[in-house]
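I'd like to ask some things about the structure below.
All protein chains but one are shown at their positions in the complex.
So, chain A:
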Amino acid sequence: MTEVKYLIIGGGVAGTMAADTIRKKDSEGSITIISDEPYRFYSKIMLSKPAFFLGKIPFETIWLRKEEWYPENKISLLLGKKAVSLDPVGKIVALDDGASFKYEKLLLATGSSVIKWPVVGADKNGICYLRTLDDVKKIMQLVKTAKRAATIGGGFISFEMADLLRLSGKDVTLIIRENYFWEPILDEESGRLVEKVLKDAGVEILYKSEAKEILGGDSVESILLNDGRKVEAEMVVCGIGVRSENEWLAGSGLKINKGILANEYLETNLPDVWAAGDVAEYYDPILGETVKLGNWIHSQEQGKRAGFNMAGEKEPFKFVSFYASQGLGANIAFIGNIAPLPGRSVITRKYDNGKAIIRFIQSGNKIVGATLINKTEDLKTIANMIENNIDVSDRLEELSDVNFNLSGFNSENINA
């Protein structure tokens, strides 16, 4: 058994930023990061971006910390090991190789994993997912020989993958269950706007379609749809969603919903156990609700906050996060909590006959989230509006009026 002061499970952005922050506050306390991936901290975001995928920049650009950074900061990094159980009384985490660690303080920063495609034949070669560096290596290999590709599901991964596969010269079919892209997160008009850039790039979209079976020998040859149609493809990238794998924590007494439940200090219900990043389902004091978000900046900032709090500070995590991306000449950003829950309403702001669309998600008398298509320059202004808790109940017309400058909402708040 190894004793360590700070034990961090997960070496992604949340775990690494926590270690970095702890070291700045506590120069001596021992820190160990356990990761089940064989790699040190790298840029997940880059995996699905053209510069990296198409090899326009050196492969090494993917690393976000040098190998020496770990020993230089006295952070020990254990790769290729999975945490398999937690005993919160003895304060012990056991690994899959039989080793165990006794911690003083523990951070769970295990992110999320892809949902596997529950279709007959989905185990054939050529079916892939996109979450890790190993995943993208496999996709890059398949791209070398495949002529036709399919992407499954409507979301960021499909959008970005369809772009990359077109740029790689493949015929691309995008298969979605919904009536339009990104339903119900986006309204139909915003969804169609995203679809238009995909179609202009030559992507074929099949709506209301579900796979019944994957056909072929060892390798995929085609996808048989429920309505009998067949889509031929030598590779399929499946982006039907992510989930956090918390099964290993069952029996530990840790409170878990979709994510690991935490308060605004990122503390879980167990003593000296924190959660941060995609895995955390935490109380957001700005939104006034418990949320589980999945984006880079959010995980990074939560990792930092958890690190500070583990090293002895105690401050709430207060940050309006966002997921922004671009591809095929379109840019998309989701800010705050955009879940279309019952009781929420949407205020739409349309520019240039709908070439750019902002949708504000209203809950009670304030804005809790927004979706931006081709208008990401307003990202920070809108994040500030959410953070400032602006009462918009009698100002809905201003929100939808493009002649009203949105920054007006924030400057009034500062003057107030």
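Assorted remarks:
Here is the rule we use: a contact is a pair of C-beta atoms (placed from the backbone, for glycine too) under 8 Å apart; a residue touches a chain by one contact, two chains touch by 3 or more; residues count from 1.
In this text, contacts and distances are computed from a predicted model.
Of the candidates "Aerobic carbon-monoxide dehydrogenase large subunit", "Sarcosine oxidase subunit alpha", "1,2-phenylacetyl-CoA epoxidase subunit B" or "Ferredoxin", the chain left out of this view carries the UniProt protein name "Ferredoxin".
Among A:Ile9, A:Val114, A:Leu249 or A:Ala333, only A:Ala333 touches the chain left out of the display. Looking at A:Ser321, A:Asn337, A:Gln362 or A:Asn388, the residue that reaches the missing chain in the full complex is A:Ser321. Considering the full assembly, A:Ile45 is the residue among A:Ile45, A:Ile115, A:Ile185 or A:Leu206 that touches the omitted chain.
Only one of the listed residues, A:Thr132, A:Ser158 or A:Gln300, touches the absent chain: A:Gln300. Although one chain is not displayed, chain A still touches it through residues 43-46, 49, 51-52, 57, 61, 64, 296-297, 300-301, 319, 321-322, 324-326, 331, 333, 376-377, 379-380.
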